[in-house]
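All protein chains but one are shown at their positions in the complex.
Which chain is which? They are A, B and C, in the order written, and residues in each are numbered from 1.
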């Protein structure tokens, strides 16, 4: 019996590597407007297929079509465009600032701007996000001051986190943005706990959990699904599938399942897959999931299909593991360009207004940076005190830490 | 928007509690012989339904029916019966021994004997099980000496594990039985690693992972599914759903999904659900999954639906959390009785032979116990040396440990 | 005053905490309907409802992780890890999240949770029901670590832990649950009834974290102990008629260094005892601190009596456990120098 077949280990590989021609022909993409919009109290079993399709609103002609369209008016869409453009401009400046040594580290959102920006607008005040390091759009779309973000990035004397955290690891309770952790996936189950607390207190606030495609492999992703499924927690479970986890393509985390959304099926958690580069689609799906949660109908799993167009972080060089042109071949296009085209198409925007907006946004970002730099950058100017390192470890400083602080001279 | 609905936390509860009348009417049970037997290279998607049904072979009239029947001859079935009866007799003796203070602790298998006993016979020599504490049937069905098991349980001078381990935490590489851990779920992903190693070495051996319903909530269950799915590891992933995790009913671990087998769907791992109290069905499904693994077709998830008829362990009293009569109402019956009835039905057994077998088995177990007790029990007679505690922490004893051993006087 | 076992005192503390503050929630594996495998939460679900005291899936990381989320929302979760030996799957959530949340968010979010777990050996629990992992917590900035040695402290310290605005690891020596244990396993079990520290005040009170208690004043040597080992040390000192001062640390972090240093400066000799493995155990920190702060008062090196550097064994439990013979030997040795 033994010995018939020689076993062999299957190690998944991406279709292409540096030097190869990018090929996304295997990515099945549904036509915009073709995927149905179920009622929010639908039985999960009845929408199994929605974990394998891609909900899209903007078609090739930049029109908003189908049952998921029609939720946002022109003002809201222009706001959305401005948020995405701001995030992109912000990223560009901060990438430069990092290269100039003004900060140690940065992580950009290039190509993924729609996901967090559009999601944010589906939430109500008091709701809480548990983000990863790639959802600064949540802050920008909620009008968190850019200068505060930069103060944190520069670890300067106005840094709201007192220099304690790595750049971009923001925290803002007031803006519904939980403190970012460097440890992947931990926030996913914390979000479920926050949502459970809201339910325990008969509150109406809901939570949103965020995780990357690669990080779904982490165990706290499972913990999150288990607890959310068992207690029907009012939480939206977001997976941002940007195809890459540093140098590792999504196939390593995903394994045999066709999609990450499918992970919800084992828990009877309704799972939707959406075009992450389509501001309108992201917003519509987010709204659906948020409504479900707020109506006490429990968790929803959403996979945003997008592409990490930039490097993983300023410490990374993607040309070592994927074709340089892969980003251009990404079939879902660029979220900013797509929303811009739609606004123009509906007569609510123009190339001129866009150019003007771009310039204004650039000015805003530069002005914010100037202001932030007045308070210092990592190696120059104002900076947090070493005393700040000793503070806040505990609510009250215990004696041993006070001795250490004194020994350190502060 | 906020404030429309007051949220509330859903905390699942079993249908009945002590004092209530047991009710399993909600357990959907397929008629024996009605569930199809797919080819082993079936596309997982095509057998989604098999995660929600129950494969059964023995019908009410004790006949073996349907596509999963016909794999075992009368000799093999009589062997199976003997293994289950031996396990049950062994359990009874050891429960008594624990009450007599001859050991500190015991865990029995009452009602679940078919699962491990029948599974074992689907494996080939060299295959490796990564069991939990409730699969002693794997050893018994592989003719591991009862006296060795008892030596371990009594922590006596012949204890193969030198008194280091809690009773029943056996280990036997020779019998394809990985060292049991007290920490739940860790073995699940280890099994996947063992299977990956076999595939890396182009071997033909496969692994079997074991886990309880409650323990599927643990994170290493997820790790196991992720790695098995990604590397298509030659492993059978077994979930023994005996309805209870100490005092916690399976609904707490399972959450919204109807079954534990469904957990496989998010990973495109074929998932089958089987009547765990039907020796023939367990064996047939095990064989299917083992063949798949050995043919390099990857992992299979199997949920065995059974019932923990006894207490969780000798430290537990189930009357505090479930009706005393619940066990009798369990609709899938008793595995020993069912196989016995089938053997009688096919003319390969009789009440007389059964009574005789019972007496013989009782003698065998008593004789083994007598032999084991000659080498001591926990508090009396021969016992491992304190020196054994210091040995084997490392391959070679490092100086600090040697100093400690000497200080201890050994 | 009522006499309580350690289990009853803990249950009473939870009851008082839940009664005083609606934001206190209690959960963990088997803690809801059943009331916990050691019955410390018995009756709480019936009294406060199943959304304030409930069973969880078996996932320690999920238990702590959801608790952190609840704490960030504003609740005060008090959760149970069934045995300290099973805390490791939750270690990341404790170390990387709960412990650092206040600091890394500059107080924007905090994690006022209490993580209870039975700890220590002496019940033939083998390697996975006997461990004493306190040193794995004391090394982590942001955590507090508490080990009560009697019912009265258990209640007062647990109430203080739940009220504390930082995450507290609350280790319950399971060998003490039903009675004090002096290490003489061969003798009949003593119940708590009759022990002065089993007299537990009714209702609310709290025992501040960070204060040691001198259980027996003495001049010849100092014994630093916590949990079960306090009783072992006391019994042994009494039996041998040694005039040792026995200090019950109660809270390992923050540590009552003033009390420790004052005692050792007085006695000039120090024995540290704990059940955990020797190397990098909390005794190492105590020895390091004592030699640093009392160097010129020490007549002999600080001695450590601890579990051996092996996994906690089953059959050899009483060879592993640092019982009266070893404590006595160490005291004698220290006194001879």
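The rule is simple: a residue touches a chain if its C-beta (ideal position, glycine included) is under 8 Å from a C-beta of that chain, and two chains touch if they have at least 3 such contacts.
It should be emphasised that the depicted structure is a prediction, and the values quoted were computed from it without experimental measurement.
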item	value
Chains shown that the absent chain touches, full complex	A, B, C
Options A:183, A:329 or A:364, residue touching the unrepresented chain	A:183
Contacting the left-out chain in the complete assembly, out of A:86, A:171 or A:215	A:215
Residue in contact with the excluded chain [from B:69, B:135, B:186 or B:314]	B:186
Footprint left on chain A by the chain that the document does not show	8-9, 11, 13, 17, 104-105, 155, 159, 162-167, 169, 181-185, 214-215, 217-220, 245-248, 252-253, 255, 315-316, 320-321, 378, 383-384, 386, 388-390, 393, 400-401, 404-405, 408
Hidden partner chain, residues of chain C it touches	61, 85, 88-89, 91-92, 95-96, 99-100, 103-104, 127-128, 135-136, 138-142, 253, 276-277, 279-285, 287-288, 291-293, 295, 298, 300-304, 308-311
Contact set of chain B toward the excluded chain (per top definition)	128, 130, 160-162, 164-165, 169, 171-173, 178-179, 181-183, 186, 189-201, 207, 219-220, 222-224, 226-227, 230, 392-395, 398-400
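One rule holds for everything that comes next: only the chains that are shown with their structure count from here on.
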item	value
Centre-of-Cα separation between chain B and chain A, whole angstrom	42
Geometric centre distance via CA averages, chain C-chain B, whole Å	36
Overlap residues in chain B, where contacts from two or more other chains coincide	8-9, 11, 217, 219-220, 252-253, 255
Interface hub residues of chain C, defined as touching at least two other chains	51, 56-57, 59, 61-62, 89
